[in-house]
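For reference, the structure is listed below as C-alpha cells.
Every protein chain of the complex appears in place save one, which is left out.
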Amino acid sequence: MIAVTDQPIDIAACIDAVQAERAGAVDVFIGTVRNHNQSKDVVRLEFETFDSMAVKKMKELAEEASRRWPVEKVAMVHRKGVLSIGDVAVVIAVSTPHRNDAFEACRWLIDTLKQVVPIWKKEIYENGEEWLEAHP
Amino acid sequence: MIAVTDQPIDIAACIDAVQAERAGAVDVFIGTVRNHNQSKDVVRLEFETFDSMAVKKMKELAEEASRRWPVEKVAMVHRKGVLSIGDVAVVIAVSTPHRNDAFEACRWLIDTLKQVVPIWKKEIYENGEEWLEAHP
Amino acid sequence: MELTIHLYGITRDIIGQSRYVVQLPPGARVQQLLESVRTSYPELAELKSLLVAVNEEYAEAETPLSERDEIALIPPVSGG
Partner (left out) sequence: MELTIHLYGITRDIIGQSRYVVQLPPGARVQQLLESVRTSYPELAELKSLLVAVNEEYAEAETPLSERDEIALIPPVSGG
C-alpha cells in the first residue's frame, strides 16, 4: 500500500498491509503534527504534493529498501491538505523476518522520503506562515 | 500502558496511549510469531511469564529509556499463553519530539526486553518442542 | 518552443500561479529553463535548491526539453 491521501491515514490498515507469514517483525513509523517547531507555535500545517511523482518515488524507495534489506512488505502513506496538531502526516510500515532489518529499513525509508519525495510542508503560525526547508 | 496479557494485543490502543502534543514521531515495534525459526517449522508458540516481575522490569525499562532519550510516552504490552502463526507477541510504542530518538528508544526497549524481562518462549514443532535460548 | 511548467509549494507562491508558460529555443535544456525562470523571478535564486522534474523524474542540467514533456519545478522538499 503506497499512497498519497487527503483523508486521515488508517494506521491499522497500513499494519495489516504488511502482514506476512515469514515476518517476525514489523516496524511502524508515524509522523504527527507537533504543536511546536523551532520555538514557533504551529497552528496548523498544509502539505502540498506532486501526487503522481510522489507515489512513483515512494514506490522506488520501497523497491530500493527491498534490495537493501530482506523486506517482506512495505506500506507508505502520506497525507496532503490541511492538518491540525496531532494529526498523522505519514505512516511507514515494514515487515521483515528479523527485527534489526525492520528498524533499519523503516528509518531509511522515512529519512529518504524526506529527501526526495516531492511533498512540501507549510507551517501556519499565529502571525504568518512558512514553507519548511525552502531557504538556506 | 505497560502490561502482560493473555488476550490479543490491541495495537491501536498502544499507539493511542503514546499520543502527545509535543511528539512529532512515534515508532512502533510489533513482534509476531513466524512460521519458521532456524529451519524448524513452528506449529505454535507458548509464552510463560513471571507476571509481576515482568511488568516491574518493563516499567523500569520505560523509565530508563526516558532518561536516555527525550521520550514523551512509552507503551509496552507482551502476550502470554498459546499463540499461533501470525499472532502478535509484543508491541512497543514510543513517542518523541524527533524521529531519531523514537527509533533508537524503541529498538533499545525491545533489545533490552529480550535480555532482562522474565518471559519464556516455547516453540512447538510437528515433532517436539523447545524452550528458546535455554541451552548454550 | 512553449513549455508549461507545473509549480508547487514556494515556487507557486513566488510565481503566483500553479502553471507557468515559458518560451525557450527548440532543444533548450534544463539549465536554460532554470536560468530563464530565475531571471524572471530572482526570488527563486534564494531557495536552498531548485530542481526540475521531467516526466516525474529528477532531471540533470543537460537534459533536453520538448513541448511534450511534463515539466515541474521542485523546490526543497519537506514531507514526512
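Each chain carries a letter (A, B and C) given by its place in the written order, and its residues are counted from 1.
Everything that follows uses one rule, which is that a residue touches a chain if its C-beta (ideal position, glycine included) is under 8 Å from a C-beta of that chain, and two chains touch if they have at least 3 such contacts.
Values in this document were obtained by computation on a predicted structure and should not be read as measured data.
Q: Which shown chains does the chain we cannot see touch?
A: B
Q: For the full complex, which residue in B:Phe47, B:Trp69 or B:Phe103 touches the chain that was left out?
A: Within the whole complex, the residue contacting the unshown chain is B:Phe47.
Q: Footprint of the hidden chain on chain B, which residues?
A: 31, 47-50, 52-54, 56, 78, 89-90, 110, 113-122, 131-136
In the analysis below, only the chains that are shown with their structure count from here on.
Q: Compute per-chain Cα centres, compare each with the mean of all protein Cα atoms, and return the closest chain.
A: Looking at where each chain's C-alpha mean falls, the closest to the middle is A.
Q: When the C-alpha atoms of chain B and chain C are each averaged to a single point, how far apart are the two points in Å?
A: Between these chains, centre-to-centre, one finds 48 Å.
Q: Give, as an integer number of Å, the spacing between the C-alpha centres of chain B and chain A.
A: 23
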